[in-house]
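Every protein chain except one is present and positioned as in the full complex.
As written, the chains take the letters A, B and C, and residue 1 is the first residue of each chain.
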Amino acid sequence: MAHLSEPSFVERIRASFARQNAMHLIRATLPVVEEGRTEIHLPHWEGVEQQHGFVHGGVVGMIADSAAGYAAMTRVPAEASVLTVEFKMNLMAPADGEQLIARGAVVRSGRTLIVTRAEVFAVKGGKESLCALMQQTIMVMHGKGEK
Amino acid sequence: MAHLSEPSFVERIRASFARQNAMHLIRATLPVVEEGRTEIHLPHWEGVEQQHGFVHGGVVGMIADSAAGYAAMTRVPAEASVLTVEFKMNLMAPADGEQLIARGAVVRSGRTLIVTRAEVFAVKGGKESLCALMQQTIMVMHGKGEK
Amino acid sequence: MAHLSEPSFVERIRASFARQNAMHLIRATLPVVEEGRTEIHLPHWEGVEQQHGFVHGGVVGMIADSAAGYAAMTRVPAEASVLTVEFKMNLMAPADGEQLIARGAVVRSGRTLIVTRAEVFAVKGGKESLCALMQQTIMVMHGKGEK
Partner (left out) sequence: MAHLSEPSFVERIRASFARQNAMHLIRATLPVVEEGRTEIHLPHWEGVEQQHGFVHGGVVGMIADSAAGYAAMTRVPAEASVLTVEFKMNLMAPADGEQLIARGAVVRSGRTLIVTRAEVFAVKGGKESLCALMQQTIMVMHGKGEK
């Protein structure tokens, strides 16, 4: 049950995230859902590594894509769902840390398309450093809300 | 051991892929490695699904990124390694099928940068349909070959 | 007047191109309009140069964006118009030649969104070399045809 003080999108987004098997597979969590922004956290564990022991760039892309997509979902009505049309991502430094934090935010929302961005930070010894930057286009599917 | 008839990059790329835990986590395989092109295959299984039961767009991105990155690696000397600088990906249709095939190919290779593209196909009932298109920039790190 | 044998989109696209002042400013022409593909040609002249005497990357982007956008327009009904949602472009070599040719083509067309690509070639001494690669998303505006 949603807390009385929570906006309705929080419950919908948490329910959607709970159904994303791929997010559980990589052990991602969604601790922050606010109007126009979300955060996805990912612990560094061996299952998500690439050949040099850093987090795989594709996994960095997964959490950036999802964080920004859910930021967009905070702006659409309950009867609508969101789809990623495309995203572009720069991997600027190795994803080197105990944890990654992907912060997604809405840049501009229209009725049919929403433009978002995400930044991914590696947290090492308590210090955050920016490792990836993403720009994304989301499509709103009206009349096709997630159950 | 590499077959006598294989070019040397095949063995290096297979060894690199074998060290990518994230590729094993999602159950991806690399059945094709040829000069300038590779294929990564992914079975559809519940661990890689998003909330609608299709393969997660971020997972589609992972195999596209890796297929194109390894295509680039076929063009660099053994003493060098490759890094993804950035990629841009359009998700054009739901990744709906028993299997996904990501085909990566080199568009143009320079000494420092290599431009690649990847197409991802969903295979359903034996029929392939294009579901994603990616354009990528790879950086060659000379003197930093993978062990 | 359109030739009897021409599909109706050719006339609409030529009329639209004729109203694009920016295309005339850079001296671009649109010699090829076919179902799902177009070509824009640009002579190399001093007005479009950057500081090294090659054609400016932004001008390369202009002709790639327009060539691909008009390729998309061949797929929409007369009562609709097209808008560029976004594009991503790799500049792979200096645009060095007497002429540039941008070839736009549709990759996948849906009712609301069309994904396209464009390649830009520099023609030097009669020989074409690929200098830029673009991937683009186009939105179809139904009920808003160009007059």
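Annotations
Throughout what follows, contacts are C-beta pairs under 8 Å (C-beta built on N, C-alpha and C of every residue); 3 or more make two chains touch, one makes a residue touch a chain.
None of the values given here were measured: they were computed from a predicted structure.
Taking every chain of the complex into account, the omitted one touches A, B, C. Touch with the chain that is not drawn comes from one residue among A:Thr38, A:Gln51 or A:Thr137, which is A:Thr137.
Contact with the chain not shown here comes from a single listed residue; of B:Ala80, B:Ala105 or B:Met139, that residue is B:Met139.
Set against the missing chain, the residues C:Val10, C:Ile26 or C:Ala80 yield one that touches it, C:Ile26.
In the complete assembly, the contact with the undisplayed chain comes from A:Met92, out of A:Val32, A:Met92 or A:Val123.
With the whole complex as reference, residues 85-86, 88, 112-113, 137, 139 of chain B touch the missing chain.
Seen from chain C, the chain kept out of the figure touches residues 16-17, 19-23, 25-26, 46-52, 55-59, 61-63, 65-66, 83-91, 146. Considering the complete assembly, chain A touches the hidden chain via residues 88, 90, 92-93, 107-108, 110, 115, 117, 130, 133, 135, 137.
We adopt the following convention: only the chains that are shown with their structure count from here on.
Viewed as a network of touching protein chains, the structure reduces to a complete graph with every chain in contact with every other.
Residue numbering shows that chain A and chain B use the same positions for more than half of their mutual interface. Remark: chain B and chain C have CA centroids separated by 30 Å (rounded to whole angstrom).
Taking each chain's centre as the average of its CA atoms, chain A and chain B sit 23 Å apart.
Touching two or more other chains at once are residues 85-86, 88 of chain A.
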